[in-house]
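Every protein chain except one is present and positioned as in the full complex.
Showing chain A:
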Amino acid sequence: MKLAYWMYAGPAHIGTLRVASSFKNVHAIMHAPLGDDYFNVMRSMLERERDFTPVTASIVDRHVLARGSQEKVVDNISRKDKQERPNLIVLTPTCTSSILQEDLQNFVERASTISESDIILADVNHYRVNELQAADRTLEQVVRYYLDKARRQGNLNTSLTEKPSANIIGIFTLGFHNQHDCRELKRLLKDLGIEINQVIPEGGFVDNLHKLPKAWFNLVPYRETGLMTAKYLEKEFGMSYISTTPMGIVDIANCIRQIQERINIWYPTLLKKKINYEPYIDEQTKYISQAAWFSRSIDCQNLTGKKAVVFGDATHAASITKILTCEMGIRVSCAGTYCKHDEEWFKEQVQNFCDEILVTDDHTEVGDMIARVEPSAIFGTQMERHIGKRLDIPCGVISSPVHIQNFTLGYRPFLGYEGTNQVADLVYNSFTLGMEDHLLEIFGGHDTKEVITKSLSTDTDLTWTSESQLELNKIPGFVRGKIKRNTEKFARQNGITEITAETMYAAKEALNA
(Lines give C-alpha, C1' and ligand atoms only; values in the text may rest on other atoms or scores of the structure.)
Protein backbone atom coordinates (compact mmCIF):
# COMPACT_ATOMS: atom_id res chain seq x y z
CA MET A 1 0.00 0.00 0.00
CA LYS A 2 1.16 3.48 -0.79
CA LEU A 3 -0.08 6.77 0.64
CA ALA A 4 -0.74 8.88 -2.42
CA TYR A 5 -2.27 12.29 -2.94
CA TRP A 6 -1.54 12.83 -6.58
CA MET A 7 -0.21 10.95 -9.58
CA TYR A 8 1.47 12.04 -12.75
CA ALA A 9 0.38 9.21 -15.02
CA GLY A 10 -3.08 7.69 -14.91
CA PRO A 11 -4.14 4.06 -14.74
CA ALA A 12 -3.60 1.73 -17.68
CA HIS A 13 -7.14 1.73 -19.08
CA ILE A 14 -6.95 5.50 -19.67
CA GLY A 15 -4.08 4.88 -22.09
CA THR A 16 -6.06 2.25 -23.95
CA LEU A 17 -9.13 4.49 -24.14
CA ARG A 18 -7.08 7.42 -25.40
CA VAL A 19 -5.76 5.36 -28.28
CA ALA A 20 -9.07 3.69 -29.08
CA SER A 21 -11.08 6.89 -29.06
CA SER A 22 -8.51 8.69 -31.21
CA PHE A 23 -9.19 6.38 -34.15
CA LYS A 24 -12.30 7.15 -36.13
CA ASN A 25 -15.21 4.77 -35.77
CA VAL A 26 -13.64 2.67 -33.05
CA HIS A 27 -15.64 2.01 -29.91
CA ALA A 28 -14.24 1.00 -26.55
CA ILE A 29 -16.26 -0.96 -24.03
CA MET A 30 -14.89 -0.93 -20.52
CA HIS A 31 -15.52 -3.82 -18.20
CA ALA A 32 -15.90 -1.57 -15.18
CA PRO A 33 -18.08 -0.58 -12.24
CA LEU A 34 -20.35 2.46 -12.35
CA GLY A 35 -18.41 5.71 -12.30
CA ASP A 36 -15.27 4.44 -14.01
CA ASP A 37 -16.25 6.15 -17.25
CA TYR A 38 -14.68 9.35 -16.04
CA PHE A 39 -12.58 9.31 -19.21
CA ASN A 40 -15.63 10.58 -21.11
CA VAL A 41 -15.78 13.65 -18.92
CA MET A 42 -12.11 14.39 -19.43
CA ARG A 43 -12.32 14.07 -23.17
CA SER A 44 -15.50 16.04 -23.42
CA MET A 45 -14.32 18.80 -21.10
CA LEU A 46 -10.58 19.11 -21.76
CA GLU A 47 -10.62 18.53 -25.51
CA ARG A 48 -14.02 20.24 -25.76
CA GLU A 49 -15.11 17.36 -27.99
CA ARG A 50 -18.22 17.98 -30.01
CA ASP A 51 -18.95 14.31 -30.47
CA PHE A 52 -19.96 11.76 -27.91
CA THR A 53 -16.89 9.94 -26.68
CA PRO A 54 -17.07 6.44 -28.16
CA VAL A 55 -16.56 4.74 -24.83
CA THR A 56 -19.23 2.88 -22.88
CA ALA A 57 -19.07 0.61 -19.89
CA SER A 58 -20.32 -2.87 -19.44
CA ILE A 59 -21.18 -2.31 -15.82
CA VAL A 60 -19.75 -4.58 -13.17
CA ASP A 61 -22.20 -4.59 -10.28
CA ARG A 62 -23.11 -6.85 -7.36
CA HIS A 63 -24.72 -9.39 -9.66
CA VAL A 64 -21.62 -9.63 -11.80
CA LEU A 65 -19.59 -10.11 -8.65
CA ALA A 66 -21.82 -12.98 -7.60
CA ARG A 67 -22.43 -14.77 -10.86
CA GLY A 68 -19.91 -13.45 -13.32
CA SER A 69 -20.64 -11.30 -16.32
CA GLN A 70 -22.18 -14.21 -18.24
CA GLU A 71 -24.05 -12.75 -21.22
CA LYS A 72 -23.68 -9.12 -20.19
CA VAL A 73 -20.40 -8.27 -21.92
CA VAL A 74 -21.33 -10.12 -25.10
CA ASP A 75 -24.73 -8.41 -25.14
CA ASN A 76 -23.18 -5.01 -24.68
CA ILE A 77 -20.72 -5.62 -27.49
CA SER A 78 -23.33 -6.80 -29.96
CA ARG A 79 -25.67 -3.99 -28.93
CA LYS A 80 -22.98 -1.41 -29.64
CA ASP A 81 -22.22 -3.20 -32.90
CA LYS A 82 -25.82 -2.69 -34.02
CA GLN A 83 -26.17 0.86 -32.70
CA GLU A 84 -23.04 2.43 -34.08
CA ARG A 85 -21.58 0.01 -36.59
CA PRO A 86 -17.99 0.64 -35.53
CA ASN A 87 -15.09 -0.89 -37.46
CA LEU A 88 -13.50 -2.07 -34.27
CA ILE A 89 -14.63 -2.63 -30.70
CA VAL A 90 -11.90 -2.66 -28.06
CA LEU A 91 -12.88 -4.47 -24.90
CA THR A 92 -10.99 -2.67 -22.15
CA PRO A 93 -10.27 -4.27 -18.80
CA THR A 94 -9.98 -2.05 -15.72
CA CYS A 95 -8.33 -2.61 -12.38
CA THR A 96 -11.59 -4.06 -11.10
CA SER A 97 -12.03 -6.53 -13.89
CA SER A 98 -8.44 -7.63 -13.78
CA ILE A 99 -8.93 -8.84 -10.22
CA LEU A 100 -12.13 -10.62 -11.16
CA GLN A 101 -10.11 -12.69 -13.63
CA GLU A 102 -13.03 -13.33 -15.91
CA ASP A 103 -12.14 -14.83 -19.24
CA LEU A 104 -12.65 -11.67 -21.26
CA GLN A 105 -10.92 -13.22 -24.28
CA ASN A 106 -13.68 -15.79 -24.35
CA PHE A 107 -16.31 -13.01 -24.45
CA VAL A 108 -14.43 -11.45 -27.35
CA GLU A 109 -14.48 -14.70 -29.26
CA ARG A 110 -18.16 -15.27 -28.61
CA ALA A 111 -19.06 -11.75 -29.60
CA SER A 112 -16.94 -12.00 -32.77
CA THR A 113 -19.19 -14.71 -34.13
CA ILE A 114 -22.30 -12.55 -33.94
CA SER A 115 -21.11 -9.03 -34.68
CA GLU A 116 -19.84 -7.42 -37.81
CA SER A 117 -17.22 -5.27 -36.11
CA ASP A 118 -13.76 -6.55 -35.37
CA ILE A 119 -13.29 -7.08 -31.66
CA ILE A 120 -10.10 -7.18 -29.67
CA LEU A 121 -9.27 -7.35 -25.99
CA ALA A 122 -6.78 -4.72 -24.88
CA ASP A 123 -3.81 -6.55 -23.50
CA VAL A 124 -2.62 -4.45 -20.58
CA ASN A 125 -1.81 -5.33 -16.98
CA HIS A 126 -3.23 -2.79 -14.60
CA TYR A 127 -0.84 -3.31 -11.82
CA ARG A 128 2.31 -3.22 -13.92
CA VAL A 129 1.89 -0.49 -16.51
CA ASN A 130 0.65 3.09 -16.41
CA GLU A 131 -1.40 5.15 -18.84
CA LEU A 132 1.50 5.92 -21.19
CA GLN A 133 2.82 2.40 -21.40
CA ALA A 134 -0.68 1.07 -21.95
CA ALA A 135 -1.29 3.56 -24.77
CA ASP A 136 1.94 2.45 -26.42
CA ARG A 137 0.96 -1.19 -26.10
CA THR A 138 -2.61 -0.74 -27.32
CA LEU A 139 -1.52 1.17 -30.40
CA GLU A 140 0.89 -1.61 -31.28
CA GLN A 141 -1.79 -4.20 -30.66
CA VAL A 142 -4.28 -2.53 -32.99
CA VAL A 143 -1.69 -2.06 -35.74
CA ARG A 144 -0.52 -5.64 -35.43
CA TYR A 145 -4.10 -6.93 -35.54
CA TYR A 146 -4.89 -5.13 -38.79
CA LEU A 147 -1.60 -5.96 -40.48
CA ASP A 148 -2.04 -9.62 -39.59
CA LYS A 149 -5.57 -9.48 -40.90
CA ALA A 150 -4.42 -7.87 -44.14
CA ARG A 151 -1.76 -10.51 -44.55
CA ARG A 152 -4.32 -13.27 -44.09
CA GLN A 153 -6.64 -11.67 -46.59
CA GLY A 154 -3.78 -11.05 -48.99
CA ASN A 155 -4.31 -7.31 -49.35
CA LEU A 156 -1.17 -6.20 -47.60
CA ASN A 157 0.59 -3.65 -49.72
CA THR A 158 4.25 -3.22 -48.93
CA SER A 159 5.38 -1.43 -52.07
CA LEU A 160 6.66 2.03 -51.29
CA THR A 161 4.83 5.12 -52.42
CA GLU A 162 6.23 6.82 -55.51
CA LYS A 163 7.18 10.00 -53.73
CA PRO A 164 8.84 9.92 -50.33
CA SER A 165 6.27 9.57 -47.59
CA ALA A 166 6.07 9.14 -43.83
CA ASN A 167 3.76 7.88 -41.12
CA ILE A 168 3.41 10.00 -38.02
CA ILE A 169 2.87 7.68 -35.09
CA GLY A 170 1.62 8.63 -31.63
CA ILE A 171 -0.57 11.70 -32.05
CA PHE A 172 -3.64 11.18 -29.90
CA THR A 173 -6.41 12.57 -27.80
CA LEU A 174 -5.66 14.33 -24.49
CA GLY A 175 -1.98 14.51 -25.47
CA PHE A 176 -0.11 17.67 -24.55
CA HIS A 177 -0.52 20.06 -27.52
CA ASN A 178 -0.71 17.03 -29.81
CA GLN A 179 -3.14 18.56 -32.29
CA HIS A 180 -0.96 21.61 -32.84
CA ASP A 181 2.21 19.52 -33.01
CA CYS A 182 0.61 17.32 -35.63
CA ARG A 183 -0.23 20.29 -37.82
CA GLU A 184 3.31 21.61 -37.43
CA LEU A 185 4.86 18.24 -38.32
CA LYS A 186 2.70 17.98 -41.41
CA ARG A 187 3.88 21.42 -42.47
CA LEU A 188 7.50 20.49 -41.83
CA LEU A 189 7.24 17.31 -43.88
CA LYS A 190 5.45 19.16 -46.67
CA ASP A 191 8.28 21.70 -46.74
CA LEU A 192 10.69 18.81 -47.11
CA GLY A 193 8.70 17.39 -50.02
CA ILE A 194 7.51 14.40 -48.05
CA GLU A 195 3.95 13.16 -48.24
CA ILE A 196 2.03 12.03 -45.22
CA ASN A 197 1.09 8.40 -45.63
CA GLN A 198 -0.86 8.11 -42.39
CA VAL A 199 -1.21 9.76 -39.01
CA ILE A 200 -2.15 7.33 -36.25
CA PRO A 201 -4.08 7.00 -34.10
CA GLU A 202 -5.65 10.50 -34.21
CA GLY A 203 -8.27 10.70 -36.93
CA GLY A 204 -7.14 7.47 -38.57
CA PHE A 205 -9.38 4.66 -39.81
CA VAL A 206 -8.38 1.15 -38.80
CA ASP A 207 -9.31 -0.02 -42.30
CA ASN A 208 -6.41 2.01 -43.66
CA LEU A 209 -3.83 0.51 -41.36
CA HIS A 210 -2.84 -2.10 -43.94
CA LYS A 211 -1.34 0.72 -45.99
CA LEU A 212 1.12 1.67 -43.24
CA PRO A 213 4.06 -0.23 -44.79
CA LYS A 214 3.86 1.90 -47.94
CA ALA A 215 5.58 4.80 -46.19
CA TRP A 216 9.34 5.29 -46.57
CA PHE A 217 9.83 5.74 -42.85
CA ASN A 218 8.02 6.31 -39.56
CA LEU A 219 8.28 9.41 -37.44
CA VAL A 220 7.68 8.98 -33.69
CA PRO A 221 7.57 12.47 -32.18
CA TYR A 222 6.97 11.40 -28.57
CA ARG A 223 8.84 8.63 -26.82
CA GLU A 224 5.95 7.66 -24.61
CA THR A 225 3.61 6.46 -27.31
CA GLY A 226 4.40 5.01 -30.69
CA LEU A 227 7.83 3.48 -30.16
CA MET A 228 6.45 -0.04 -29.77
CA THR A 229 4.51 0.29 -32.99
CA ALA A 230 7.54 1.69 -34.80
CA LYS A 231 9.72 -1.16 -33.55
CA TYR A 232 7.14 -3.70 -34.60
CA LEU A 233 6.95 -2.19 -38.09
CA GLU A 234 10.73 -2.20 -38.31
CA LYS A 235 10.93 -5.83 -37.34
CA GLU A 236 8.12 -7.02 -39.59
CA PHE A 237 8.56 -4.79 -42.63
CA GLY A 238 12.05 -3.38 -42.27
CA MET A 239 10.64 0.14 -41.97
CA SER A 240 13.09 2.44 -40.29
CA TYR A 241 11.88 4.98 -37.78
CA ILE A 242 13.05 8.30 -36.40
CA SER A 243 12.45 8.94 -32.73
CA THR A 244 14.34 12.19 -32.33
CA THR A 245 11.77 14.67 -31.08
CA PRO A 246 11.91 17.73 -33.35
CA MET A 247 11.70 20.16 -30.44
CA GLY A 248 14.24 22.98 -30.23
CA ILE A 249 16.40 24.21 -33.08
CA VAL A 250 19.21 21.71 -32.56
CA ASP A 251 16.97 18.65 -32.41
CA ILE A 252 14.82 19.75 -35.32
CA ALA A 253 18.00 19.88 -37.40
CA ASN A 254 19.02 16.45 -36.09
CA CYS A 255 15.64 15.07 -36.96
CA ILE A 256 15.68 16.55 -40.46
CA ARG A 257 19.17 15.19 -41.11
CA GLN A 258 17.98 11.73 -40.11
CA ILE A 259 15.06 12.08 -42.48
CA GLN A 260 17.46 13.06 -45.24
CA GLU A 261 19.50 9.95 -44.56
CA ARG A 262 16.45 7.71 -44.78
CA ILE A 263 15.23 9.27 -47.96
CA ASN A 264 18.57 9.13 -49.67
CA ILE A 265 18.53 5.35 -49.33
CA TRP A 266 15.76 5.14 -51.95
CA TYR A 267 15.69 8.52 -53.59
CA PRO A 268 18.74 8.22 -55.87
CA THR A 269 17.59 4.87 -57.29
CA LEU A 270 14.08 6.16 -57.97
CA LEU A 271 14.73 9.74 -59.02
CA LYS A 272 18.40 9.72 -59.88
CA LYS A 273 19.43 12.42 -57.44
CA LYS A 274 20.23 13.00 -53.80
CA ILE A 275 18.28 15.23 -51.53
CA ASN A 276 19.94 17.90 -49.43
CA TYR A 277 18.03 19.63 -46.64
CA GLU A 278 20.91 21.72 -45.28
CA PRO A 279 19.86 24.94 -47.03
CA TYR A 280 16.35 24.48 -45.67
CA ILE A 281 17.61 23.97 -42.13
CA ASP A 282 19.80 27.04 -42.44
CA GLU A 283 17.03 29.23 -43.79
CA GLN A 284 14.52 28.15 -41.20
CA THR A 285 16.93 28.39 -38.30
CA LYS A 286 18.23 31.83 -39.13
CA TYR A 287 15.27 33.63 -40.58
CA ILE A 288 11.97 31.78 -40.15
CA SER A 289 12.23 30.66 -36.57
CA GLN A 290 12.82 33.59 -34.26
CA ALA A 291 14.35 31.44 -31.53
CA ALA A 292 17.95 31.47 -32.78
CA TRP A 293 17.88 35.25 -33.11
CA PHE A 294 16.21 35.52 -29.72
CA SER A 295 19.10 33.64 -28.10
CA ARG A 296 21.49 36.23 -29.50
CA SER A 297 19.34 39.24 -28.63
CA ILE A 298 20.21 41.23 -25.53
CA ASP A 299 16.93 40.23 -23.90
CA CYS A 300 18.11 36.70 -23.59
CA GLN A 301 21.40 37.85 -22.06
CA ASN A 302 19.57 38.58 -18.84
CA LEU A 303 18.62 34.94 -18.59
CA THR A 304 22.23 33.76 -18.70
CA GLY A 305 23.07 31.57 -15.75
CA LYS A 306 19.63 31.87 -14.17
CA LYS A 307 18.58 28.72 -12.42
CA ALA A 308 15.71 26.60 -13.65
CA VAL A 309 14.16 23.26 -12.77
CA VAL A 310 12.56 21.00 -15.37
CA PHE A 311 10.11 18.19 -14.70
CA GLY A 312 7.69 16.33 -16.93
CA ASP A 313 7.32 13.31 -19.18
CA ALA A 314 10.56 11.98 -20.64
CA THR A 315 10.13 13.56 -24.10
CA HIS A 316 9.29 17.07 -23.01
CA ALA A 317 11.55 17.24 -19.97
CA ALA A 318 14.57 16.07 -21.95
CA SER A 319 13.90 18.40 -24.88
CA ILE A 320 13.25 21.45 -22.73
CA THR A 321 16.36 20.77 -20.66
CA LYS A 322 18.45 20.73 -23.82
CA ILE A 323 16.81 23.88 -25.16
CA LEU A 324 17.36 25.79 -21.91
CA THR A 325 21.00 24.79 -21.60
CA CYS A 326 22.22 24.68 -25.18
CA GLU A 327 20.03 27.26 -26.85
CA MET A 328 19.44 29.87 -24.14
CA GLY A 329 22.32 29.60 -21.70
CA ILE A 330 20.07 28.96 -18.71
CA ARG A 331 21.42 26.76 -15.96
CA VAL A 332 19.21 23.74 -15.32
CA SER A 333 19.77 22.82 -11.69
CA CYS A 334 17.65 19.74 -11.84
CA ALA A 335 15.96 17.87 -14.66
CA GLY A 336 13.48 15.17 -13.83
CA THR A 337 10.81 12.89 -15.18
CA TYR A 338 8.03 10.72 -13.83
CA CYS A 339 8.49 8.17 -16.62
CA LYS A 340 10.33 5.72 -14.39
CA HIS A 341 10.11 3.05 -17.04
CA ASP A 342 12.24 5.19 -19.33
CA GLU A 343 14.79 6.21 -16.72
CA GLU A 344 17.88 5.02 -18.57
CA TRP A 345 17.10 6.91 -21.76
CA PHE A 346 16.25 10.06 -19.87
CA LYS A 347 19.46 10.05 -17.86
CA GLU A 348 21.49 9.52 -20.98
CA GLN A 349 19.77 12.46 -22.68
CA VAL A 350 20.15 15.09 -19.98
CA GLN A 351 23.31 13.90 -18.26
CA ASN A 352 25.55 16.72 -19.38
CA PHE A 353 22.93 19.41 -19.40
CA CYS A 354 21.94 19.67 -15.75
CA ASP A 355 23.39 19.55 -12.25
CA GLU A 356 21.22 16.72 -11.01
CA ILE A 357 18.64 14.28 -12.27
CA LEU A 358 15.47 13.27 -10.46
CA VAL A 359 13.39 10.30 -11.56
CA THR A 360 10.32 9.90 -9.37
CA ASP A 361 6.54 9.81 -9.55
CA ASP A 362 6.11 11.26 -6.07
CA HIS A 363 5.13 14.92 -6.32
CA THR A 364 6.24 15.71 -2.77
CA GLU A 365 9.78 14.72 -3.71
CA VAL A 366 9.60 17.11 -6.64
CA GLY A 367 8.20 19.83 -4.38
CA ASP A 368 10.97 19.40 -1.84
CA MET A 369 13.59 19.47 -4.58
CA ILE A 370 12.20 22.75 -5.91
CA ALA A 371 12.07 24.26 -2.43
CA ARG A 372 15.68 23.26 -1.89
CA VAL A 373 17.00 24.43 -5.27
CA GLU A 374 15.03 27.71 -5.31
CA PRO A 375 15.18 28.22 -9.06
CA SER A 376 14.15 31.46 -10.77
CA ALA A 377 11.68 29.54 -12.87
CA ILE A 378 10.16 26.08 -13.11
CA PHE A 379 9.21 24.22 -16.28
CA GLY A 380 6.93 21.37 -15.35
CA THR A 381 3.42 19.99 -15.24
CA GLN A 382 0.34 21.50 -13.61
CA MET A 383 1.56 20.08 -10.30
CA GLU A 384 4.80 22.02 -10.51
CA ARG A 385 2.80 25.11 -11.40
CA HIS A 386 1.01 24.80 -8.08
CA ILE A 387 4.23 24.14 -6.20
CA GLY A 388 5.56 27.28 -7.86
CA LYS A 389 2.54 29.25 -6.71
CA ARG A 390 3.16 28.27 -3.11
CA LEU A 391 6.83 29.13 -3.33
CA ASP A 392 6.23 32.24 -5.43
CA ILE A 393 8.31 30.93 -8.30
CA PRO A 394 6.99 31.35 -11.85
CA CYS A 395 6.26 28.19 -13.80
CA GLY A 396 5.81 27.37 -17.47
CA VAL A 397 3.79 24.23 -18.20
CA ILE A 398 5.63 21.96 -20.62
CA SER A 399 4.10 18.54 -20.15
CA SER A 400 1.09 16.46 -19.13
CA PRO A 401 -0.68 16.14 -16.74
CA VAL A 402 -2.47 19.33 -17.69
CA HIS A 403 -5.60 21.39 -17.18
CA ILE A 404 -8.13 22.70 -19.59
CA GLN A 405 -6.08 25.87 -20.02
CA ASN A 406 -3.39 23.80 -21.73
CA PHE A 407 -5.83 22.83 -24.43
CA THR A 408 -5.58 26.17 -26.12
CA LEU A 409 -7.81 27.27 -28.95
CA GLY A 410 -4.97 29.20 -30.54
CA TYR A 411 -2.13 27.56 -32.45
CA ARG A 412 0.56 26.53 -29.96
CA PRO A 413 2.80 23.74 -31.16
CA PHE A 414 5.87 22.69 -29.20
CA LEU A 415 7.42 20.85 -32.15
CA GLY A 416 8.90 22.21 -35.36
CA TYR A 417 10.06 25.71 -36.15
CA GLU A 418 6.88 27.43 -34.98
CA GLY A 419 7.27 25.39 -31.80
CA THR A 420 10.67 26.99 -31.15
CA ASN A 421 8.98 30.39 -31.12
CA GLN A 422 6.33 29.18 -28.72
CA VAL A 423 8.90 27.65 -26.38
CA ALA A 424 11.02 30.81 -26.47
CA ASP A 425 7.97 32.90 -25.51
CA LEU A 426 7.08 30.49 -22.74
CA VAL A 427 10.59 30.52 -21.29
CA TYR A 428 11.04 34.25 -21.57
CA ASN A 429 7.66 35.09 -20.06
CA SER A 430 8.19 32.70 -17.18
CA PHE A 431 11.24 34.47 -15.83
CA THR A 432 10.63 37.84 -14.21
CA LEU A 433 11.20 40.26 -17.02
CA GLY A 434 14.80 41.42 -17.07
CA MET A 435 14.32 45.16 -16.79
CA GLU A 436 11.56 44.85 -14.25
CA ASP A 437 13.88 42.66 -12.24
CA HIS A 438 16.59 45.28 -12.38
CA LEU A 439 14.35 48.18 -11.38
CA LEU A 440 12.94 46.25 -8.47
CA GLU A 441 16.42 45.73 -7.15
CA ILE A 442 17.31 49.40 -7.46
CA PHE A 443 14.19 50.78 -5.86
CA GLY A 444 13.76 48.15 -3.24
CA GLY A 445 10.66 46.61 -4.67
CA HIS A 446 7.10 47.76 -4.87
CA ASP A 447 5.69 44.78 -3.10
CA THR A 448 4.38 45.64 0.33
CA LYS A 449 2.37 42.51 0.89
CA GLU A 450 2.52 40.72 4.20
CA VAL A 451 5.15 37.98 4.15
CA ILE A 452 3.65 34.57 4.47
CA THR A 453 5.69 31.46 4.97
CA LYS A 454 7.04 30.25 1.69
CA SER A 455 8.75 27.08 2.73
CA LEU A 456 7.04 23.78 2.18
CA SER A 457 7.76 22.64 5.72
CA THR A 458 5.45 23.78 8.47
CA ASP A 459 8.14 24.29 11.11
CA THR A 460 7.37 27.31 13.26
CA ASP A 461 10.05 27.09 15.88
CA LEU A 462 11.49 30.47 14.92
CA THR A 463 10.15 33.90 15.76
CA TRP A 464 10.92 37.14 14.00
CA THR A 465 11.11 40.31 16.05
CA SER A 466 9.07 43.23 14.82
CA GLU A 467 12.26 45.04 13.95
CA SER A 468 13.63 42.20 11.81
CA GLN A 469 10.19 41.73 10.28
CA LEU A 470 10.33 45.37 9.18
CA GLU A 471 13.81 44.85 7.79
CA LEU A 472 12.59 41.82 5.89
CA ASN A 473 9.77 43.82 4.36
CA LYS A 474 12.28 46.22 2.86
CA ILE A 475 13.71 43.44 0.77
CA PRO A 476 12.24 43.22 -2.74
CA GLY A 477 9.40 40.74 -2.99
CA PHE A 478 10.97 38.38 -5.47
CA VAL A 479 14.00 37.59 -3.28
CA ARG A 480 12.33 38.03 0.09
CA GLY A 481 11.36 34.39 0.40
CA LYS A 482 14.90 33.31 -0.31
CA ILE A 483 16.40 35.73 2.25
CA LYS A 484 13.86 34.58 4.80
CA ARG A 485 14.68 30.94 4.27
CA ASN A 486 18.42 31.56 4.31
CA THR A 487 18.14 33.49 7.53
CA GLU A 488 16.05 30.81 9.14
CA LYS A 489 18.47 28.16 7.98
CA PHE A 490 21.33 30.15 9.46
CA ALA A 491 19.40 30.64 12.69
CA ARG A 492 18.72 26.93 13.02
CA GLN A 493 22.32 26.03 12.34
CA ASN A 494 23.41 28.39 15.08
CA GLY A 495 20.71 27.52 17.57
CA ILE A 496 19.08 30.95 17.41
CA THR A 497 15.33 30.96 18.10
CA GLU A 498 14.58 34.67 17.91
CA ILE A 499 15.58 36.39 14.71
CA THR A 500 16.68 39.98 15.04
CA ALA A 501 17.98 42.33 12.38
CA GLU A 502 21.49 41.38 13.51
CA THR A 503 20.75 37.74 12.78
CA MET A 504 19.71 38.69 9.28
CA TYR A 505 22.93 40.49 8.55
CA ALA A 506 24.97 37.77 10.17
CA ALA A 507 23.22 35.28 7.90
CA LYS A 508 23.94 37.40 4.87
CA GLU A 509 27.60 37.63 5.77
CA ALA A 510 27.85 33.93 6.52
CA LEU A 511 26.37 33.21 3.12
CA ASN A 512 28.73 35.52 1.31
CA ALA A 513 31.76 34.21 3.11
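The working rule: contacts are C-beta pairs under 8 Å (C-beta built on N, C-alpha and C of every residue); 3 or more make two chains touch, one makes a residue touch a chain; residues count from 1.
One rule holds for everything that comes next: contacts and distances are computed from a predicted model.
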| item | value |
| --- | --- |
| Name of the absent chain as recorded in UniProt (options "Electron transfer flavoprotein subunit alpha", "Origin recognition complex subunit 4", "Light-independent protochlorophyllide reductase subunit N" or "S1 motif domain-containing protein") | "Light-independent protochlorophyllide reductase subunit N" |
| Residue among A:V41, A:I114 or A:L470 that touches the chain left out of view | A:V41 |
| Which of A:T94, A:S295 or A:S376 contacts the chain that the document leaves out | A:T94 |
| Residue of A:K24, A:R110 or A:H126 touching the missing chain in the full complex | A:H126 |
| Among A:R50, A:R152 or A:R296, residue touching the chain not depicted | A:R50 |
| Touch criterion as defined above, residue of A:R331, A:K347 or A:H386 at the omitted chain | A:H386 |
| Absent chain, residues of chain A that touch it | 1-7, 10-11, 13-14, 32-38, 40-42, 44-45, 48-53, 56-57, 59-62, 65, 76, 83, 94-96, 99-100, 126-128, 130, 383, 386, 389, 403 |
